[in-house]
Every structure is written in structure tokens, then in C-alpha cells.
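Before we start, here is the structure in question, set down as C-alpha cells.
The complex appears here minus one protein chain, its other protein chains still in place.
Let's look at chain A:
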Amino acid sequence: MTALTETNGATMVVERGNGSMPRYQIAIFLALLALSLAAPFFLYPVFLMKVMCFALFACALNLLLGFGGLLSFGHAAFFGSAAYVSAHAAKVWGLTPEVAIILGTLAAVVLGFVIGLLAIRRQGIYFAMVTLAFAQMVYFAALQAPFTGGEDGIQNVPRGDLFGAISMSSDLSLYFVVLVITFGGLLAIYRIIHSPFGQVLKAIRENEPRAISLGYRVNSYKLAVFILSAGFAGLAGATKAIVFQLASLTDVYWSMSGEVVLMVLLGGMGTVFGPLVGAAVIVTMQNYLASFGAWVTIIQGCIFVVSVMLFREGIVGVIAKLIRRPL
């Protein structure tokens, strides 16, 4: 029930179903879940949690970029500000981790509303530039504001006790909390993509003037998806701050925005599983190639060039094309 379609030279696998999750996708989700449950017993849990946080971050951006057709180059603003708020809430206010994460996410939602409201008035490259400009303002605020700790960031954030009862000091127990957050986030994003709202979103991505001519007030939809995307990016950032016990300028810096775009493109924009793969590849590279120092950036750059030149649909996009099924 699938087919390949060609527009502007790029190929994409089109879904043809009634909206329920196809069996093979359920299988992939379950396999991922099983892998994630087993993984911390073989691999370093903190590394895995980092992968999961970035996977969620990339999925958040993919919701906006792959399904809303909007390229934000300032998503670090949401990731980073949520990290700061959650770190501050946990450290200074002494709140439990789940409350800190919720507050961080809410902060990103509010920021998403404000930035989104202004950014969606422009399209294409201008939209990207506006989001970048706002993200740089957030970066500057993080550098200057008294509570962010400037260059040092907020360090030694306590992981606290979940619901004030379960200690999160062991990596393993925190791992399963992060697992729940990540999978919850992924399933929520999946549902958004496959909702009546998601359907309108795809129509706007495909042909905005036509969507308008059918009576859709497209800016409201764009704003809504922008806020949702910012919220999930915030959820990822807030969780990351608890995992690493740190919120720093790196989280709000423009290179973070670039990195997550890279993850989405490498994995496969507009696919369900692509951002996960992209995030896993990039984070793994950063971790295992860390000994190369500054060379990591160059290696990343080369991979990006190769992926754009050879497989524009991204890793998962290419696989989806081969098996002729949307992934």
C-alpha cells in the first residue's frame, strides 16, 4: 500500500493507510523498546540517555521541519532555555526532577509561542534567519542573566528523587525515567503526525496557497506546530539538564541548532524513525571520536556533505525507498 513519488527530483515514500500504525512500524517500535530496555546493561547508561535526549530533540525539530515544512535554525533556544529553567528549578528551588522537567518544558512552550508568533510571518530562508536571530538573543540573555551562571552555566544540578520518593542518583534508575519520557514523547509526536491536525499540516507543507484557498488559516496551524515542536525540544532539553546535572551555554548556542538540523537531515527528514537514527549516529560519533578533538566537526561536516550529495532522503529515507514503505 505504498508508492514512490517524485517531486523536484527528491523522492519520498507516501503513506496509504487509514491512519492506524502499520504492523511493521509497531514491530519497529517494540524492537526499539526492547533494545532500549536491554541496552543499559551493556552500554554506559549516561551515553544512552544522551542519545535519547537528542533523539527526542531531533524528533521535535522533525515535526516542524519534516511535517510542517518549516526550517527552524534556532531550536537551541527551546532546548537550552528549558535546560536552564529545569536546572534552576531543581537546584535553586529544590523541586523534584519531574516538576523541574515540566517547568522547563512549559518555559519552552511559552518561548515557542512568542518566537513562533513573530517567525511564522516570514517564509523559507527568512523564517530560518528570524528563528536564528531570536535564538541568538536567548543565547545572549543566557550569557548575561544573573541566574544562568554565565560562562559556567548551572552546574551540579541535583537529580533529586522522582515524585520525592524514588532516588535518581543511580544512572540505571534515571535511565528508565528518561526512557519513559523519550518514548512518551516519540509516541505523542507520532500521534500528532497522524492526527487530523497532522493531515492539515502536511497539506500546508505540500501546497500552502492551496491550503489557504480551501479555507485553512495556515498561520494558526504553523504557530501550533511551532509551539508543539518547541515544547518537545524543551522536554528534551529539560531532561538533559537533569541527566547531565548541567545547563550550559552550549545548550543555547547556534551550533546546537545546527547539530539538530544535521541529525534530522542525516537520519531522514519527514520520516518517523529518521531523527532517532540521525541522533544516534551523531552522538555516537561525538562520543567515540572525542579523542580527535576539533576534527570531530570536520568529520561531521564531511558526513553532512556526503549525505546531501549522495542520499538526500537521509539514512532512513533511503531505506524506506528501498523497501517501499514509509518509516
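Here is the rule we go by: a residue touches a chain if its C-beta (ideal position, glycine included) is under 8 Å from a C-beta of that chain, and two chains touch if they have at least 3 such contacts; residues count from 1.
To be clear about the criterion, contacts and distances are computed from a predicted model.
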Name under which UniProt lists the unshown chain, selected from "Stage V sporulation protein AD", "ABC transporter ATP-binding protein", "Isoquinoline 1-oxidoreductase alpha subunit" or "Thiosulfate oxidation carrier protein SoxY": "ABC transporter ATP-binding protein"
Given A:L214, A:I298 or A:I323, the one touching the chain that is not displayed: A:L214
Touching residue (missing chain; options A:V99, A:M129, A:A203 or A:V296): A:A203
Candidates A:A87, A:L174, A:I192 or A:V260 - the one touching the absent chain: A:I192
Touching residues (missing chain, whole complex) on chain A: 1, 3, 5-7, 12, 14, 16, 18-20, 191-192, 194-200, 202-203, 206-207, 209-218, 220-221, 224, 228
